[in-house]
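For this depiction, one protein chain was excluded, whereas all remaining protein chains were kept in their positions.
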Amino acid sequence: MDWLTILIFSPLIGILLLSLLQAEQKVTISLTGILATVLPLLLSLVVYAQFHGGGDLAISHQWISFGNGLFQINYELGIDGFSLLLLLLATIVSALSASVAAAQIKQGLKAFFLWFLILEIGMLGVFTAENLILFFIFFEITLVPMFFLIGRWGFVEREKAAYSFLIYNGLGSAVLLILFAAIFAKTGTTNIEELKTIMGSGDAVSEEFRFGSLLALLIAFGVKLPIVPLHTWMVRVHVHAPIAVVMIHAGILLKIGAYGLINFGIGIFGDQFAKVAPFMAVLGLVNLLYGAFLAFVQNELKSVFAYSSVSHMGIVLLGVAAMNEAGIQGAIFQTLSHGLIAALLFLLVGVIYERTHTTKLRSLGGLAKGMPLAAGFFLAAGMASLGLPGMSGFVSEFMAFLGLFESMPWLAAIGTLGIIMTAVYILRAVLGVTYGKTVKSFAGMYDLTRREMIPAAALLALIVLIGIYPNFITHTLQFALESIMLGIGG
Amino acid sequence: MDMDTLLSYEWSIMAPEFTILLVATALSLIDLFVSKNVDRKLFGWFGIAGIAIALIFSFSQIGHEPAMILANTYRLDAFSLSFKILLLTGSLLVLLMGVSFEARGELTYRGEFYYLLLTGLLGAMMMASSADLITLFVGLELLTISSYILAGTRKKSRYSNEAAMKYVINGGISTAFTLFGMSYIYGLTGSTNLADISREISNITPANVQVLLSIAFILTFVGLAFKISTVPFQMWAPDVYQGAPTPVTAFLSVVSKTAGFIIIIRVLISIFPFTQGFEENTSLLHSLMIFLSVLAGMTMIVGNTIALKQRNIKRLFAYSSIAHAGYLLVPFVAFSELMFESMWFYLVAYLLMNIGAFAIIQVMTEHSDSEDVSIFAGLYYRRPWIAIMMTVFLLSLAGIPGTAGFIGKLNIFIGALFSDPSRYILAVVMIGTTVISYFYYFGIMAQMFMRPAGSAAQVRLPVGVTITMVFCAAGTITLGLFPGLVLEFFQTQFNFAEMFY
Amino acid sequence: MLENAWLIPLFPLLSFLLLIFLGNQWREKSSFVGIGFTGISFVLSVIVLFVQMTNGSGGAEAAWLTIGSIEFRVGVVVNPLNALMLVIVSLVSFLVHIYSKSYMHDDARITTFYSYLGLFTFAMLALVISPNLLQLYIFWELVGVGSFLLIGFYFYKEEAKAAAKKAFIMTRIGDIGLLIGMILLFWQVGSLEFNEIFTAVRDGEVAEGLLTLIAILIFIGAVGKSGQFPLHTWLPDAMEGPTPVSALIHAATMVAAGVYLVATLFPVFESSPAAMTVVAVTGGFTAIFAATIGLVQKDIKRVLAYSTVSQLGYMMMALGAAGYVAGVFHLMTHAFFKALLFLAAGSVIHAVHTQNIEKMGGLWKKMRITGPVFLIGTLAISGVPLFSGFFSKDEILLATWYDGRYGLFTLGLIAAFFTAFYMFRLFFMVFTGDSRSTVTEVQESPRSMTYPMITLAVLAIFSGYINTPWFGTFLGDWLIGDSEFLPFEHHEGPVWIMLAASLIAFAGIGLAYLIYYKKSLQRDFLTSHMPNTYTLVFNKYFIDEFYQYTIEYGARAVSYLGSFIEKYIVEVIVAAVTGVVKSVGSLGSRLQSGQVQTYGAVAFVGLAILVFLVVWTGGYL
Amino acid sequence: MSSLPVNAYLLLALVLFCIGLFGALTKKNTVIVLISIELMLNAVNINLVAFSKYGINPGITGQIFSLFTITVAAAEAAVGLAILIALYRNRSTVQIDEMNTMKH
Partner (left out) sequence: MSGELFAFLVLALLAILGGILMLNLTKVIHMLLSLVLTFLAIAGLYVMLSAEFVAIAQVLIYSGAVTIIMIFGIMLTRHNDEQKNQGNLTRNIIVGAGVVLFFITMYISINQVSFGDQATDLHVENTKQIGVELYSKYVIPFELMSVVLLVALVGAIILAKRDDEEEAEQK
């Protein structure tokens, strides 16, 4: 059975069902919407089981042929441990944020879910594509629904944010497309595995071309990740997009950047990557510190977490730049971990906004009194974000720094400043909102509803699970990591 | 040359042209003698049937050996056939749109509208099927003059008049340029027959004629740039597109433009690859490509940046169409093995998405006083399917995956980078301007999905335009997902080596 | 048996989970859950202690995190130090659990309180049985969270919020030192297992300079956790938490974790004389530094807090002076008497509803149990002979003397003097004289509060006898016992040291007696004669302010610089790029003037230029 | 036979082409613009006819080409003028610079 194809396109069932419904049937629509995201979740678990059961999931069909077979693009899907984990992350976060959306989106729910499901197809495709062109197609497909999801259902400056998103990411994917087309034109293949062999040895292409490619990759995924100074769009999206979308965005879409850098950057251009690793580390360091320091002076909850994402993605870069097993595994862990944590944080920000209609730090305070449960979750999420042991954030940060200290101890030492700053700004934001005097009392304050509680608890459970027993994941990652290390001759 | 020789030619290969000629003539005669009260829409269906028959003839000719009549004044080869199919399909769809076009009675000469469209098509087809400068020129003029009149058929509209006038003046100048260039080509080779020319030209010592040939090249290209609306001859397009009736705009932006590319490829590729270039061991075409690539780049930049400021939807599409002409020049400039395939496929995609978009524009504007983009406001909430189809076209124009436009762009890219030397700068300009184009394409989508419904104007969906829309949308998506359907057809059925004599 | 020691932290964890998830409606009943589970832990700890004593050390481990060929493990290990710590922690925790039942009686969030206590106890117990540095670090941070949560227990108070934040961040600064040290150590040794680290260090696998660096970095962690100078400022502020918390976390257990850390890694420190000096000097300085601040504070808990800082400095000094046993010994006795003091202080606060000692007085008669036990605690901490503090302090002084650190030895004596003085100042002001309280009906606390205090009082008196020059050094022998890494050391000290220490203690007590009881000496001696010094000391040497102006404002400045860059450089560049695109559009659009001849002119001029260029590049001009 | 080089004709054609072009791009009356375009086409015809006599492989083809050109030019002029008249009906002007309702 071609499980991967079924998985990727399973949201189509939801799209079909939804398009049959009338816009007025709100309850049915939200139920269908949620179930439509649960289906891929279940399928991804099937894929997980297949993967560990030793089933061969990879498939390859002829798809497009340019120039009478001169350039052959195949429909090639496949997964390794890394992409499997991201796949799971995507289906989980999607399902959770769908349930959040069902509760929080007040109008146009049907259209929302339609776009949402298209987005999910794109995300699932990105993580399963074994072919650069196919990867790009799914990568680019995510742009469109995101544009509408932000622009239609977002907050005040939603359209500006939507355009920011579109143009930055459009430029990013433009660079990617040129790169992929160039690779295709030079080597005649876009199969990732084949490229690893071709680029890894021999002189199919010049050294300059390889470095150029790496630079292009860095720019393309640097927009997505984002790497300072390409991050401003991301802050805008985090602040102005609807909460459910930010969950997806921070939780999954940003991870595509990390996925691309690790899978293609190291996977295909490992030797060149090793040479520019110090530069990458500096970028990561800048990200880490810049994000942390800026998060420290933001006056708005969502921007705090937006810069926090910038900062946390810096750790991914640092881990990758370490170019050793610990660092890369740390980067991968950070990718997953931040996905879960950011989703949880934004879920809770959404809950707070729902009750208070503000996210300004100045007008919030002492919420723990009115909504202790939400405050507790918020605090827990904050702790996870600042890398508290026992939660996923610590494991990833530890590994990333463990790796970096081996290869670049001085940079790593400076980087630890970021860990302190993270604590500073997270506590400033989280405690500022939940602790202290009640700044304003909000009418109709109520604690987490069950509908909000379930996704929050699920996310927290996963965060804690990874934190308590990280080997739970390393098992899945093992082979992927080995093959990546092979790419850098380690 | 006696009658026997004349009759010995295989005239049946001209069946598509004859069909169109016959239908056009018949329509013009019927139009004269039939009462004014007879609904002229029937003419439209008649014309559609004619095009359909011509299309069938064309398909039946696939696989035909390269054949010619009268020393290549008419030539049937893979090149002509493959592009003729495009021209016919495009015209068919435009005519389907035209049958439904009812811009408040402004189109008084409906009968004429149909057969002028057919004569224009005939001219374009002759351009595709000829390898003689004279025939090419006459075909070109037939298309051009038909287009002038078509652009002015909304006589009562000052926009339409003005559009036609501007079209004529610019067209006249362009014709002069083209002819000036062609006159040198003729003079330096002593023949108007492309086959003879290409044979002759390789015998000529370069120093003597090279400079004048290069000038002829530039003159011809700039003159023909008018037809495909690329820099520096693109400025008429927005005004004419805006003023002309919407089906005519669609015709100009698709059929006429395709014909322009056909003649450019035919003339330039027949002659200039065989001429000694400025450097050793390069062809003149090769040496001059740099200028063309600059023009292509400027076309993309101009089209996409000016489009950013447009509020009038037809004007916006005019700039978009300029930009697409720029994209289409890229494979020509790159001149790689993929050139014909890239151009042909992109023209297919462009045909589908652009005619589809114009069909929707026609539906949206014909009952509204405005052509402002705001007429699309909230369309999704009024007529979701129209909005969805428009989205498909816009996404395809923007080159988003899942649509034919993406595959076309991808093909162009690979070709541009596969060529030697790789055209990196051009590829970068192309993709960069594509990203700029997101702004205005998504702007329209933003209108449809994110704005409250503005005017509650009735949107009627006559059958003709509906067929066009649905066909184009289906085609755009199908080719986006399974481009193999036409790519394979193209690769297996058409052997482009045939076009060299 | 010992491999099952993981059960000990498990019970408090269960208590935490049970209460936080199910305990919403239980209110006061939740205290029974907490007390019960901690009680089990205590019993198990005692069993483990005896098993260790009879059967020797042991433990168990399992894989936790695999990175390629690297494997990090989790597990438990029981050795004398761990076993001792287990008992201390579980005992104090158990007593505090009982004590809190009444103390927190009126609080609506008592369930939350108990769950937090459970979390802390779990983390602390797990910390002490960690077989490797990574696990230790994990729980090291978790106890910090427990502490943070409990400091901020009264979340609606701005001060509590600030104190919690401060505690977390300042300890985190220290933790980063530990983290870096740990990672550096890992890349040297290839493992974080204590045994492997010690073996590597002993075999000289780690270069001397690097080892010093690592030791100092690790020590920074201890500095943060144990409130040593310069990261001490959070600890006094942490008194915003409920008093039982102060007793448990900020007196007896967590703050001692720094000392425990240094003790655990003693073989690493010992291999680097420079690191030892750093530890000793930091400890000694903190001891005297905090003691001076303690002299003038007016808040009962703050006085105790500074005293804690000072005593922790004492322990550090001992360890730095190679006094491994002395340090651990003092850690233990201090845990008992300081917990006692805090609980008694809590009892007083519970009665008079204030923490300001100026508003107390004359409580001796009204609180017939709290008074005496407080006195016992005071005597113990002051180092009055026959009380536990006397023996442990004596051991420390001895260690410094033998290590040849005479400066530190002197400092220690002075600090002891100050300690005796301010502790008795506290005692006299609270329990003797006239009542200055606004509360008229002061009552003794209920039995659930007094019994734990009495228990601790007993320990405060007798726990010192397990390691004395008179009755044998049982503790020392046991601690060093079967370890292959700890050097055996015991010094029969000169008697004069013991005498001097006693005298110093009595001198301090006497001075306090004269000033605060007899009032024969002026109280405002310092305020009137040396106002500047007083201001300096009263304001804790302005260290908080110093930090605020340098570090906090510095961070803020960097942040605003970042914002500035973002707003005026990054965004401006972006705006410039879009501006260029738009202006190209505008320019083209303006050229598109509607004049058909302009269109033609553009085409023609374009043509002319092209033709010119072609001819030119063709070389024909 | 003749001492007159082809270049002379080409030069004349070029001059006339330039004059026509300049007229087409600067004259304000649309009729004159149209006739200037005719002049440009005439210049082309000179080229064609001259090449027909003096070119490589001289032959009748050039003359035939020029006949086609003349015809096309006439047709174009007719259509252009018809459009101009229609425009004049709506606008009452033949000034070319007043045709600027559509711009930017």
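Residue numbering begins at 1 within each chain, and the chains themselves are lettered A, B, C and D in the order written.
Basically, a contact is a pair of C-beta atoms (placed from the backbone, for glycine too) under 8 Å apart; a residue touches a chain by one contact, two chains touch by 3 or more.
Every value quoted in this text rests on a predicted model; they were computed, and no experiment measured them.
Visitor: What shown chains does the left-out chain touch?
Guide: Checking the complete complex, the chain left out touches B, C, D.
Visitor: Touching the left-out chain: which of B:Lys155, B:Lys309 or B:Arg382?
Guide: The one listed residue touching the chain not shown is B:Lys155.
Visitor: For chain B, which residues touch the unseen chain?
Guide: With respect to the unshown chain, the touching residues of chain B are 1, 5-6, 21, 24, 28, 36, 69-71, 73-74, 108-109, 112, 116, 119, 122-123, 126, 130, 132, 134-135, 137-139, 141-142, 145-146, 148-149, 152-153, 155-156, 164, 188, 208-209, 211-212, 215.
Visitor: Spell out, residue by residue, where the missing chain touches chain D.
Guide: The missing chain touches chain D at positions 1-12, 14-16, 18-23, 25-29, 31-32, 34-36, 38-39, 42, 45-46, 49-50, 52-56, 58-61, 63-64, 66-68, 70-79, 81-86, 88-89, 92-95, 97.
Visitor: If the missing chain were put back, which residues of chain C would it touch?
Guide: Against the missing chain, chain C presents residues 595, 597-598, 601, 604-605, 607-609, 611-612, 615, 620-621.
In this text, only the chains that are shown with their structure count from here on.
Visitor: Quickly list, by label, the chains bordering both chain A and chain B.
Guide: Looking at chain B and chain A together, the chains touching each of them are C.
Visitor: Indicate the whole-number Å distance between the mean C-alpha point of chain B and the mean C-alpha point of chain C.
Guide: Centre separation, chain B to chain C: 78 Å.
Visitor: Whole-Å distance, chain A centre to chain D centre, using C-alpha means?
Guide: Roughly 64 Å, centre to centre.
Visitor: Quick check on chain B: which residues sit in contact with 2+ other chains?
Guide: 165-166, 169, 173, 238-239, 309
Visitor: Can you pull out the residues of chain D that are in contact with at least two other chains?
Guide: Residues 21, 24, 33, 96, 99, 101-104 of chain D each touch two or more of the other chains.
Visitor: Output every touching chain pair, sorted by label.
Guide: Going through each pair of chains, those in contact are A-B, A-C, B-C, B-D, C-D.
Visitor: Hey, which residues of chain C end up touching chain A in the complex?
Guide: So the residues of chain C in touch with chain A come to 63-70, 134, 137-139, 141-142, 145, 152, 155-158, 160-161, 164-165, 168-169, 172-173, 176, 179-180, 183-184, 186-187, 555-556, 558-560, 562-563, 566, 569-571, 573-574.
Visitor: Using the touch rule from the top, collect the residues of chain A that touch chain B in their complex.
Guide: Residues 62-71, 111, 133, 136-138, 140-141, 143-144, 147-148, 151-152, 158-159, 162-163, 166-167, 170-171, 174-175, 177-178, 181-182, 184-186.
Visitor: Using the touch definition up top, name the residues of chain C that touch chain B in the complex.
Guide: For chain C paired with chain B, touching residues are 581-582, 584-586, 588-589, 591-592, 594, 596-600, 602-607, 610-611, 613-615, 617-620.
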